[in-house]
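Note that this complex is displayed minus one protein chain, with the remaining chains in position.
Order of writing sets the labels: A and B. Residues in every chain begin at 1.
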Amino acid sequence: MNIFLDDATALVVVLPLLIAAIIAFIPSSRLAWFITIVTLVFHLSLSVELFQNFSSFGTIIYEFGNWPPPWGISFKLDGVNIGLQLLFSAFVLVTTIYSRKIFLSEIDPEDSGKAYSLWLLAIGSLNGIILTNDIFNLFVFLEISALSSISLISLGAGTNRKALLAAFNYLVIGAIGATFYVIGVGFAYAMTGTLNMNDLIIQLSQYSEGQLAIFAGMSFMLIGLMVKSAVFPLHLWLPPAYSYAPSAVSTLFAALATKAILIFFVRILYEVFSIYNGYLEIFLDYILLPLSLIAIFVGTIIAIYQNDIKKLLAYSSIAQIGYITLAFSINDNSGVLAGFVHIFNHALIKGGLFMAVGYLAISLNDRVTLESIEGYGQKYPITSYALLVCGLSLIGLPLTNGFISKLYIFQALYSNEMFLTIGLVALSSALAVIYFWKIVEKLFFSSKGYEATSEDPAIYIPIWIIALSIIYFGIFSSTIVEFSSIASESLILGGSN
Amino acid sequence: MTDFLYFWNHFAFVILMVSGLFIIITSQNYIKKIVGLAIFQTSVFVFFVSLAKIIDGTAPILNSVNNVYSNPLPHVLILTAIVVGVATSALGLAIVLQIYKNYGSVEENEIKKEELKENS
Partner (left out) sequence: MTNESLLILGLLTPLFAAFGSYCFKNNINVRDSFGVIGGVITFLISLKIFNGLQAEEQYVINLFTLFNGVDFLFNITPLGSIFSLVASSLWILASIYTVGYMRGAGEKNQTRFVIFYSIAIHAALAIAWSGNLLMLFIFYEILTFSTFPLVGHKQDAESQAAGRVYLSILVGTSLVLFLPAIFWVWLETGSLNFTPGGILEGKFPTEYLIFLVAMLVFGIGKAAIMPIHRWLPAAMVAPTPVSALLHAVAVVKAGVFSFLMVVVYIIGPDYLLQSKASNWLVWLSSFTILTASIIAISKDDLKARLAYSTISQLSYIILGAALATTFALKGASFHIITHALGKITLFFCAGAIYVTAHVKKISELGGLGFKTPMIFFAYTLGALSIIGVPPLIGSWSKLFLVIGSLEADFLFVAILLGISSLLNIYYLLQPVFIAFNKKNIKNINITKAPLTIWPPVITGVGCLFLFFFSNYFLNIINGVVA
């Protein structure tokens, strides 16, 4: 057992990738699902083990093959990613339990076993994105996750052929983004001769502020990552991809995929870029901040006009990513803290929403639109009330975790005296009420009367786990805030914890 | 002028990259888009490899004759990137095949027309 635990940092990534290869050859979809669950339970226990190691020994750097930094690839588990690692493990387990019935009805039954192979591939590579400490290795994981998620999205063609166009669109835009990122890596490597993050920071600090090649390289990297994490205006691939993918896939990606990449994005910003403070400030104040504000409003307003609910949620994701990048664009501890808080909270909120809508989708056997769900609050009360809880949290009402996010974002903006931005954020959160209430009105206050139908516990239990955790973290917010403050402190202050 | 000659690999890279992007954006045909994507990616690979070239350098084998050699690491990285690029193209073509099966066309404007008809 000890042998495993020593390599836990690598295993959380390697294990899903390995099992993915095995599952591809298993004919029974039930067995494939079961193996996936077992793998992810093991994955979760590894993450907990990692967390315990982290809390007693601090940052863990895992060097593959014991090659020291400039030569070998290394993983790093520090304050920045420990929280996301735990959330990730727990969330993918819940989503996988939920995914079984969704895959059975949304994907061609012959493929539903093999889908778990892609599913694990996506999980392993996303975890790699969270942990890697090597800028080229990140590119590899980005591409594995992109390819596996594109395949998963295209599986949505079983119910709607538009999934294929969405997948193709994502493939082209995603590949361009990844290639931009590689160009940036090339520049950085040409200037420093290293790919390791820690080493890169040391090498870069030798250059004065005037090195154009480095700025060009960094800009390419940042733009590539912005494409991948759907920061406005590079978000166009996201809404169709999320809305036509099988619902379980939308859940996984909406909750975690963009978040994992955003974590690396802030690492580049605050660990590498902070060497050139002047350049960082220009990027944050004149590029990221305005783009985030536009994203918040454009995403919210487009969401208001959507009829298809999965599309509505996807556009709301654009706005929510806007809130996260808005918080990250505040160059101090409180801002980064708020960004991390919202990363955690929004993962839960949007995951829960997509799960609930996914269940409505398979019981409708059609697209979930505002018309088609009329009166479904009476037909499927358990799922609908979970959706209500998640939605209230999205608006940011007290006693839900969305409120905690809002509180910290306001606090960060306030301490930096950005009063106009506070007003805009408050206004946008009120606009969010409009699109959310359109759903609630159709669900619960429709003249169509239905008898309550029995619901599938295999689906509503995972949904309610998420919904209850939303309330729990809304009342006892200290867990999330602590993880976020560890993350922001180790980013901003560069502390080892 | 000497700058231009010295940095000619940069210019070749930019021309290739831009033409790749141009194809992706302008062509209506999905297969051509994949070709454009491949050109775009390849331009970056070529650039990477050319950066590692040192005049008169050889393969990094330690012997008494040669003491100037090219950095092997970019080649290794690009090998990985090429594999990724091939996988991307393969997956893209597989999706195009499925699109053809479902829509009967791989032309973007024809598919858009059909979608519009479906919606109306």
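The working rule: a residue touches a chain if its C-beta (ideal position, glycine included) is under 8 Å from a C-beta of that chain, and two chains touch if they have at least 3 such contacts.
Everything numeric here is computed off the predicted structure, so don't read it as measured data.
Shown chains touched by the hidden chain across the complete assembly: A.
When you scan A:A21, A:A213, A:L364 or A:A430 for touch with the missing chain, the hit is A:A430. Of A:S45, A:N160 or A:Q411, it is A:Q411 that touches the chain left out of the display.
What subunit A contributes to its contact with the hidden chain is residues 395-399, 404, 406-407, 410-411, 414-415, 422-423, 426-427, 429-430, 433-434, 437, 441, 444-447, 475-477, 481.
Everything below uses one rule, namely that only the chains that are shown with their structure count from here on.
Between subunit A and subunit B, the centres computed from C-alpha atoms are 28 Å apart.
Within the complex formed with subunit A, the residues of subunit B that make contact are 21, 24, 30, 33, 37, 40-41, 44, 47-48, 51, 71, 73-74, 77, 80-81, 84, 87-88, 91-92, 95-96, 98-99, 102-103, 111, 115. Here subunit A touches subunit B in the complex through residues 136, 139-140, 143, 147, 150-151, 154, 157, 161-162, 164-165, 167-168, 171-172, 175-176, 178-179, 182-183, 186, 189-190, 193, 195, going by the rule given at the top.
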